[in-house]
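Entry: chain A
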Amino acid sequence: MSILAFVTAVAAMLCLSLAMARHHRDLFGRPPGRPRQLLYRLLGILGTALCLLLNLRDGGGEIGMVTAMGQLMGAGILVGLLLARVATAGMNNSRR
Partner candidate 1 sequence: MAAQHWRRLAASPLAELISRGLAALVAGYLLAFGATAFLSVYLPLPRPDRVVVASLLCFAVWVGAAVYSFAARRPLRVWVVLVALAGALCLAAWLPTDWRMRP
Partner candidate 2 sequence: MKLRQSMTTLHTWGGLLPSWLLFVVIFTGTLACFDKELEHWMRPALHGSSGPASASAQQISDWLADNVSAPLHAYWIHPPTERTPFWQLGWEEDGSGQRGRAVFDPVTGAALPETLGGDFFFTLHYNLHAGQIGMYIVGLAGVFMLAALVSGVIIHRRIFKDFFTLRPRAQGQRAWLDAHNLFGVVGLPFHLVLAYTGVAIFVAAYMPAGGMVAYNSDPLAFYHEVQGGYHRNELDRPAGTPVPLDQLVTAAQQQWQSTDTGWIIVEHPADASSVVSIRRRDPSRIGSPQDTLSYDAFTGELLHQQQTPPAYRGYIWMVGLHMAQFGGSLIRLLYGVLGLAGCMMLVAGNTVWLRKRAARQTPGLHLVQALNTAVFFGLPVASLVLLWANRLIPAELEHRASVEAWSFVLAWLAVTLATLVSSRQPLARARALLGVMAALALGLPLVNFLTAPYSHLLATFGTAPELALVDLTLLICGVLLAVAMARYRPRQPVPAARKTECGESEVTV
């Protein structure tokens, strides 16, 4: 199911971004600890692989590969935009 695959892609990209100090700070106020960073990274890679598998199952080798890449790129942009939103909202709150 392509919606499930896209949700997986977004989750995977979110995990990868949370493994980065800046984005973790934007969301939780502090950078991630070393074990947590590794966990996020692992989850991100697993999510990416799962998204790929789901797409390959639905679309077959050729087309599944294309949809998987497309979904991962779309998810990456979406996560970037969402993080920017959260970060700006956080700035407003802390100022108040």
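Keep in mind how these were chosen: all candidates are chains of the complex that A comes from, given by their letters.
The definition used in the following text is that contacts are C-beta pairs under 8 Å (C-beta built on N, C-alpha and C of every residue); 3 or more make two chains touch, one makes a residue touch a chain; residues count from 1.
Just so we're clear, the structure is a prediction, and the values are computed from it rather than from any experiment.
Novice: Among 1 or 2, which chain makes contact with chain A in the assembled complex?
Specialist: Looking at which candidate touches chain A, I get 2.
Novice: Could you list, by residue number, the parts of chain A that touch candidate 2 in their complex?
Specialist: Residues of chain A touching candidate 2: 2, 13, 16-17, 20, 22-23, 59, 62-63, 66-67, 69-71, 73-74, 76-77, 79-81, 83-84, 87-88, 91.
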